[in-house]
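Only a single protein chain was left out; the remaining protein chains are all shown in position.
The block that comes next holds chain A.
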């Protein structure tokens, strides 16, 4: 019985024909409240947009207000790893196709044909040299030229000769880049203290060296030879500083290609790559800041 009454009450609430009420309100009442909310939210949206505009006015077009969270730069690699793992079977193309595809896609940005325009690009040499100053960030010089970066400098990892980037032979290539930060000038290491002995030969002027090694003690000797391709086997200074998207739209960041030429097969290897520099830091929590970790498993069975 009560349930039935409730039912009736519910129906009456939805549409009360006596009073002409829909959901407890008459037409004009609905109109008024809806009109009120339309006006209210209209005004609120207006105020919000106003404050956002005010915010945008305070921002610089060239450089974000704060860079303390983005610097020091991260070190990222292509192909990306899922949970820092890269595993493939060198006999099964299916397993490494996603990686080679990612590499191909990434490398097309560095194709010669894009770098032809002399108004946009200039040659900065194949040797590592000093920072290339292109005027103050805020100065009214307009769009700055970008240094060319040739894929061929990456040797077997350029993808020009080997569309499989060595994956087929079990000698996979990884392209590494130092994340872009507006107006950031990485400083090559000045002291040798923090650099492991094996990496000492890589230290040279005007280059941020990169060095990969086994992360775990037990993997010692299993990683084998790592080949470094690119200017000076690291990140050369002449590509810095970066002037931002607006002033430096064609900027190509320098790349380093790593090729693991003699990996031990059928075991999971943990490899850590690190860049060294005076203003490059590492963080316990951020595994991509100035370094990265890679779990690499190649099977050939």
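Going forward, a contact is a pair of C-beta atoms (placed from the backbone, for glycine too) under 8 Å apart; a residue touches a chain by one contact, two chains touch by 3 or more; residues count from 1.
Heads up, the rule we're going with is that contacts and distances are computed from a predicted model.
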Legend entry - Options "Nuclear pore complex protein Nup85", "aldehyde dehydrogenase (NAD(+))", "Sodium/potassium-transporting ATPase subunit alpha" or "glutathione transferase": UniProt name of the undisplayed chain: "Sodium/potassium-transporting ATPase subunit alpha"
Inset, instruction - Return the single residue from A:153, A:211, A:228 or A:242 that touches the missing chain. - result: A:242
Legend entry - Listed residues A:117, A:136, A:169 or A:286, member touching the removed chain: A:286
Inset, instruction - Touching the hidden chain in the full complex, which residues of chain A are there? Just list them. - result: 32-33, 36-37, 40-41, 44, 47-48, 51-52, 55-56, 59, 62-67, 69-70, 73-74, 76, 80-83, 177, 179-182, 242, 244-246, 248, 251, 283, 285-289, 292
